[in-house]
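In this view, the complex is presented without one of its protein chains, the others remaining in place.
For chain A:
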Amino acid sequence: MIRRFASNKGAVIGVLILLAVIALAVSADLLFPRGPWAMVQRPFLVPFSTDGLPLGTDTLGRDVAAGLVHGARVSLLVGLVSTLVALMIGVPLGAVAGFYGGWADEGAMRFTEFFQTIPNFALAIVLVAILEPTLGSITLAIAIVSWPPVARLVRAEVMAVKRRDYVDAARLAGLSKFRILTGEVLPNTVSPIIVMASLMVATAILLESSLSFLGLGDPNAMSWGYMIGAARTVIRSAWWLSFFPGVAILLTVLALNLIGEGLSDALNPHLSRKGTA
């Protein structure tokens, strides 16, 4: 399987980019010990014009490179944690609905639809506005708007798997329903969940950036979306303030998408497309 993944060039590039972003995020305090908020030089220094400030300075004379590296932490952290939380809500709900059927299915699916009918981003804005923007509330809001597709996916997978012969065999062997669900059915639905999760991290990063762009980010955490939002008013005179964080978001989201696609191909060999690069 790993070999199949490695043979997908796009996926490998994705992994390399992601590893680089993670490495930067982890070493942020070593690279820029003064933090992202330190006002280090004159404001509006053009990139590559000053030694030690390769990406220039922002409206307050803060180092754009420091902001990018520290911002990577926030983006990755919010992306990962909110995806985990979404999985923790979506997987059990979808599994119960798909496996038990009947009123459990009806109830769970109506509940899921209730969340699905409200536009994701609008709901996230409302949640963050009510809870006051902190990293915790933003992560929670993103998780709350991203779990419904997980529930639906898991439900469909569980429904497909539970009709397999080995599940019947387990039932005949006298295993309890719960044991069958957790021991036999769920493990066989993991691969599509993993693929979906990698794409969800990408979506979560975008959501966080959008919230920060609108000024609903945690005011104490430097993030890419915040950098772009703050640069919006000066976009005509200082392009680099929104350009670099924009590139960072683009690369990270692209990397996660490539990885997701690679995983999808690797985990579903019979679906693997011909001519994949």
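Operating definition for what follows: contacts are C-beta pairs under 8 Å (C-beta built on N, C-alpha and C of every residue); 3 or more make two chains touch, one makes a residue touch a chain; residues count from 1.
In this text, contacts and distances are computed from a predicted model.
*Asks:* According to its UniProt entry, is the unseen chain "ABC transporter substrate-binding protein", "Quinol oxidase subunit 3", "Putative tricarboxylic transport membrane protein" or "nitrile hydratase"?
*Replies:* "ABC transporter substrate-binding protein"
*Asks:* Tell me which residue among A:10, A:43, A:192 or A:246 touches the hidden chain in the full complex.
*Replies:* A:43
*Asks:* Using the definition of touch stated at the top, determine which of A:24, A:230 or A:266 touches the missing chain.
*Replies:* Of these options, the touching residue for the absent chain is A:230.
*Asks:* Which one, A:119, A:183 or A:219, makes contact with the chain that was left out?
*Replies:* In the complete complex, the chain left out is touched by residue A:219.
*Asks:* For chain A, which residues reach the chain that was dropped from this view?
*Replies:* 37-39, 43, 59-61, 129, 132-134, 215-216, 218-220, 230, 232-234, 236-237
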